[in-house]
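Quick one: this structure, given as C-alpha cells, is what I'll be asking you about.
One protein chain omitted, others in place.
Showing chain A:
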Amino acid sequence: MEEKKSNLIVTIKKWHTVSSWTWGAGDDNCGICQMPLDGCAPECQFPGDDCPIVWGKCGHKFHLVCINTWIQRNINEPTCPMCREPWEFRDD
C-alpha cells in the first residue's frame, strides 16, 4: 500500500517567546539593601543591565551601586560588609 503523504500548509500569524535571565547569584539578597540580587537596588530603576551585581575576591556579592556607596565611605581601607575582609573586586 502506498503511503500517503500530505503536506499541511500552515501560516504562522504570530508567536510569543518567553525568556528569563539571572545573574547566577541564586536567590540571595544583597547584604546592603536587602533586595534580591536579581532584583534592583533602591537607587536603580530597572533590574538587569541598569543594576549589575559584582563579586568580591572574598566571594560575597552585592549590587554594584550598593557596594560602591559603601566603598566610598571607607575609600582607604574598604572592607566586605559580610566578612570584613579587605574588599577587592574579583576580576572575571
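Operating definition for what follows: a residue touches a chain if its C-beta (ideal position, glycine included) is under 8 Å from a C-beta of that chain, and two chains touch if they have at least 3 such contacts; residues count from 1.
Note that contacts and distances are computed from a predicted model.
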{"item": "Among \"RINT1-like protein MAG2L\", \"Dynactin subunit 5\", \"Ubiquitin-conjugating enzyme e2 w\" or \"Queuine tRNA-ribosyltransferase accessory subunit 2\", the UniProt name of the subunit that does not appear here", "value": "\"Ubiquitin-conjugating enzyme e2 w\""}
{"item": "Which residue of A:A25, A:V54 or A:M82 touches the chain not shown here", "value": "A:M82"}
{"item": "Chain A residues that touch the omitted chain in the full complex", "value": "31-35, 41-43, 66, 69-70, 73, 79, 81-82, 84"}
